[in-house]
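Here the complex is missing a single protein chain, while all its other protein chains stay put.
Every chain is named by a letter (A, B, C, D and E) in the order it is written, and numbering of its residues begins at 1.
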Amino acid sequence: MSLPRMSLPYLLVEQAVKAGLLEDIGRAGDITSDSVVPEWQRATCVLASREAGVVAGLDFARAAFALIDPDIHFNVLIPDASRVAPGDNIAMIEGPARGILTAERVALNFLGPLSGIASATRGIADAIAHTEARITCTRKTTPGLRFAQKYAVRCGGGGNHRFGLDDAILIKDNHIAIAGGIIPALRAAKRAAGHLVKIEIEVETLVQLQEALAEGVDALLLDNMDLANLREAVRMISGRSIAEASGRITPETAPGIAETGVNLLSAGWLTHSAKVLDIGLDFES
Amino acid sequence: MSLPRMSLPYLLVEQAVKAGLLEDIGRAGDITSDSVVPEWQRATCVLASREAGVVAGLDFARAAFALIDPDIHFNVLIPDASRVAPGDNIAMIEGPARGILTAERVALNFLGPLSGIASATRGIADAIAHTEARITCTRKTTPGLRFAQKYAVRCGGGGNHRFGLDDAILIKDNHIAIAGGIIPALRAAKRAAGHLVKIEIEVETLVQLQEALAEGVDALLLDNMDLANLREAVRMISGRSIAEASGRITPETAPGIAETGVNLLSAGWLTHSAKVLDIGLDFES
Amino acid sequence: MSLPRMSLPYLLVEQAVKAGLLEDIGRAGDITSDSVVPEWQRATCVLASREAGVVAGLDFARAAFALIDPDIHFNVLIPDASRVAPGDNIAMIEGPARGILTAERVALNFLGPLSGIASATRGIADAIAHTEARITCTRKTTPGLRFAQKYAVRCGGGGNHRFGLDDAILIKDNHIAIAGGIIPALRAAKRAAGHLVKIEIEVETLVQLQEALAEGVDALLLDNMDLANLREAVRMISGRSIAEASGRITPETAPGIAETGVNLLSAGWLTHSAKVLDIGLDFES
Amino acid sequence: MSLPRMSLPYLLVEQAVKAGLLEDIGRAGDITSDSVVPEWQRATCVLASREAGVVAGLDFARAAFALIDPDIHFNVLIPDASRVAPGDNIAMIEGPARGILTAERVALNFLGPLSGIASATRGIADAIAHTEARITCTRKTTPGLRFAQKYAVRCGGGGNHRFGLDDAILIKDNHIAIAGGIIPALRAAKRAAGHLVKIEIEVETLVQLQEALAEGVDALLLDNMDLANLREAVRMISGRSIAEASGRITPETAPGIAETGVNLLSAGWLTHSAKVLDIGLDFES
Amino acid sequence: MSLPRMSLPYLLVEQAVKAGLLEDIGRAGDITSDSVVPEWQRATCVLASREAGVVAGLDFARAAFALIDPDIHFNVLIPDASRVAPGDNIAMIEGPARGILTAERVALNFLGPLSGIASATRGIADAIAHTEARITCTRKTTPGLRFAQKYAVRCGGGGNHRFGLDDAILIKDNHIAIAGGIIPALRAAKRAAGHLVKIEIEVETLVQLQEALAEGVDALLLDNMDLANLREAVRMISGRSIAEASGRITPETAPGIAETGVNLLSAGWLTHSAKVLDIGLDFES
Partner (left out) sequence: MSLPRMSLPYLLVEQAVKAGLLEDIGRAGDITSDSVVPEWQRATCVLASREAGVVAGLDFARAAFALIDPDIHFNVLIPDASRVAPGDNIAMIEGPARGILTAERVALNFLGPLSGIASATRGIADAIAHTEARITCTRKTTPGLRFAQKYAVRCGGGGNHRFGLDDAILIKDNHIAIAGGIIPALRAAKRAAGHLVKIEIEVETLVQLQEALAEGVDALLLDNMDLANLREAVRMISGRSIAEASGRITPETAPGIAETGVNLLSAGWLTHSAKVLDIGLDFES
């Protein structure tokens, strides 16, 4: 796709990185580097990937160095959303050695986990590339870092689900139980929803699906259905609504699920359990 | 041990949970529950574990519900640092259904990952329980949530490494290179360190270790040494300093490393890559 | 409608009211009341409307008094979203006189303008009640208080448009010009949009409308069209998309516009230029 | 007057604008511009007034663009406090189109309402220019934006009343009632006031005025008096104190009130109900 | 005086105490008390003064304990603004021992220095009690704690000068030099000042004083004048303006200066160099 769409507002990046740096420097700063490294010492380093994956979060890394010392230069070699191979240099950093050492861990604490999310997303995206389905994340994110993790999912080729409780209506099993069924739940939601608010509802059976389709809804969350049921659900929906499969999506199960014809697979583990991508900071001798 | 030592300052918990809630409610709040759930509806639910592990983070979960609606009651059934089996009920929650549904995801976004860290830590702690070694975390934590993740490590039976750049001196390879060697680095650190600040240095070879021991240091980070070298290092240190092994510590490798006689194993993946513990909120019908 | 849907998260209310109080008490507090009013003095007062309108914002007023002195009791007599007549008592307040006097202005600075927005919204909502159309606000709101003003619009019987730049796509004239036309703009938006994100596009002519309909879109912003064009636009849309009329919507023009069959009227002045509702605090003698 | 006196501390402007931007970009940023506008696209635009009035708030607009993208250039053509005619270009903006579109609404949400306040103030200031009286605002301002609105009043040729509860003593009717009359209230205030704190008292009758004058006070708030009483009050005061008329000041009533000889007219509606000045952002083709 | 006037807004107290507690508990909390003190242990203690002085800041101390643990009871025995003798018990505290120990230092870090300021102020106030003069503080305060320190001065019987740059005009020597003299400086200030803003000017010679009196001004800061000049200045002012003596005011010099007939003595050292009052927390056995 030719249009850029990975934007990440700097105001959000700056807020998150400042919090991370303040947490790390505490009340006394980097007492190791201040003790051991002369103030005049400069250094050149590279951010290098130790394994294959997809990069995400370079703006966070750049901000970590710049907020500690604006004299540190940060040059991106492989931009966010790109694939890296083991040993690839992602960015080059030059400046006062103290500041580089002080900011290093916070920079990596953003870059590694976000690249891990991007890499995990890309893994599933690739596994279902032969289908029409797309992988998407959930609201199972780290408190305070949702915007960053959802950005990392986009870098990995995934889509984003709701950003919060307020930007779409998602009616789940407990809502349905309290509302007294799918029909009353959907009707209440439609009465309350603004004209730019979409409504999705979770269904666990084909009977529930039938009810929801009869009432009409923007999207259907097909929760923990087996492949046969998913196929039948897709047939019943027949394009009238978005079909999202959720529950135990893994790189292994994803292709089979995607081949049922659903539009979306959503997986919480992309953001809460993806393994960090091993990226290190290497000083040049 | 009889004394409690899992304390978690409420001021820190409140700050983190408020940030998480504000992120999730956005500018319009929980439009699903507000639309579908009557204001007068109350509910009783349980936080139930879907798998075996160790609980950590109940104060965060309690705060999430209380900050959304102080009328929600939260009763702990299985306290932090306890083991749970699949199906165990961890806490009982009773109150207005809307508030419970609104706070649910944020509560779980703290409780699941923190319990995941505690469980992973407990896994290694159990695996090395026949030795004198202890498992400890690193500074490879989620920005903004280090205090919480380090608390989770303690819940799992692990110890904590530095909380930040300012509470101990840890001289790493790049510091040594810039300082011109182990001796000048250690001497500079000693000149600058306050009397309550410990000094640790990373060594990769036995020659480096010899130098550090000759100069004297509180702790030694034995980085990526093989088992033979670790055993020899422990012999050389002979109790004069704390011996910490780091590098690729996993549940599989931990017992062998611990049996070399080191005092500590440190593992970054406890905090950056531990799998979430699957905990759900079940509404009672 | 029987279900409540006016929810206003307390965390947001508290934040806004604290900021307002801190701004007003400055560094020395209420030096007038502290000088003139004995500490032991209690008072009973009523919040009374001086004119007809709709109430909105009582949670803000309650919080203002409670945050200054938790010993102040605040009893609502006429809840938010209700109509009031001149002289109606909206709430009764009892407690330490100093605290009541200190919080009074901040309480009224929320309650008056928010009730003004609700009243203005209700005025248009009533004027178009014989049609299918609904009145809605825009993003032309006071910085920092959007959530409050949008809530006030709901209290007045209106609907809410986007809460921010991030919860729906709204393609305006400048976007279209840069994208090179309606078709490329819509296609780019569709490629980028999440599955729960709706897309609306602004059109100024029936030719543009034709293009947008051909491409397909969730909602159409019919900008500054005259009544004849609006009627023709509604005919062309024929229910395939939401039709929103905007531009110079006033209580006088609204009925005619609503009668063209559009679904929505959007008016920026509801939030940026509505007259405050005159509410005062009367001390009982 | 030759000396500049419109200063607006940048620290306050930055705080308010950041809050406004964060509210608008939410958790995902400007998804419309990010989807539709290429990253490399630049644009040139003008802020143009659609109607006659007085400009106020350009520092807020400049900050909105700069905080989104420091590469956006903002050149003022008609500075704050100047009159504009319909069609006048107030500022020229050049830079990346995405950033301009993202910041546009927040910039206008400051600039329009603040210019509206300046314009309303100027309207009354002009209407009473043939007298010695000056128009001034009150504390009936938008929570969080008082400093900005008071600045806008100054831009319109008005004066500022108290900025908060702490910078002067203003004894109102309820204070007087609790204190047991004008004399005890004034004496209590004088005992407590610092030497740089002025005291003003509200009087509703000439008898009250007589009492206050006998006791001595810096300023008198003549509340809701008719023209005859105001004239008599001015005669009684005879320059010994500042005479401020308040209550239902409008452009229509202001000249008559000002002609009674009072020094000040104070009007809450300048800040809580002034109509926004219609300013738009026009992209150059 | 019978009316209370020592008010201290709780919102300001809470903000300052939270910042102090967060600074002290850092990222891991009170690891000493958590390790050594059982969770169930309760304690009773007294805040006791080790020396004679005046108490100020009990609201800060109460908040420190309450914010760490709301179960801690804090009973004031000797309220703010009271004199204490060595050994006097100021407050009794009962509750969980851990929380008391955790909050102790922050509570004392407010209470001791603020009581020190109150005591120093009282020392001078007593020394000049036979004159009409009053002691007052300046803006030479600890950044972030001005409101607290000014409150302590009031507790010691002193008055407050400006709270900031924005609540009164104080024209100093450098302003006069830039403005081109006392007359142009005063005229510029009068043109710009709001009607509730007082103007004070600093003069160093009787010639400058003559100029300022001719132009008229609310208060005169007589800077570093000797006693003869102060007496002559008071004679020249003759009640037309407030006379404030500043420069090297100490308990020793204050009586002589006050006897010249000035209205005010202002002393920066009250807030920047007063010795802490030695207050300790004694656990009852």
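For the reader, a short list of remarks on this structure follows.
The rule we apply is simple: a contact is a pair of C-beta atoms (placed from the backbone, for glycine too) under 8 Å apart; a residue touches a chain by one contact, two chains touch by 3 or more.
These numbers come from a predicted model, not from an experiment.
The undisplayed chain touches these shown chains across the complete complex, A, B, C, D, E. Which of E:A52, E:A193 or E:M236 touches the hidden chain is settled by the complete complex: it is E:A193. Contact between subunit E and the absent chain runs through residues 16-17, 19-20, 23-38, 41, 43, 97, 101-102, 105-106, 108-110, 112-113, 116, 139-147, 163-172, 174-175, 177-179, 185, 188-189, 191-193, 197, 268-269, 272-276, 283, 285.
By the touch rule set out above, subunit D reaches the unshown chain at residues 3-5, 7-12, 146-147, 150, 160, 163-164, 167.
Of the residues in subunit B, those that touch the hidden partner chain are 1, 3, 5, 136, 159-163, 166-168, 170, 188, 191-192, 194-198, 200, 218-219, 242, 244, 263-264.
Rule of thumb we're sticking to: only the chains that are shown with their structure count from here on.
Touching subunit C and subunit E together: A, B, D.
Checking A-B, A-D or A-C against C-E, more than half of the residue-numbered contact pairs recur only at A-D. When every chain is represented by the mean of its C-alpha atoms, the one lying closest to the mean of all protein C-alpha atoms is C. We define each chain's centre as the mean of its Cα atoms; on that basis subunit C and subunit D are separated by 22 Å.
With each centre defined as the average position of its C-alpha atoms, the distance from subunit B to subunit E rounds to 44 Å. Multi-chain contact residues of subunit A (touching two or more other chains) are listed as 3, 5, 23, 26-27, 146-147, 160, 163-164, 166-167, 170, 188, 191-192, 197.
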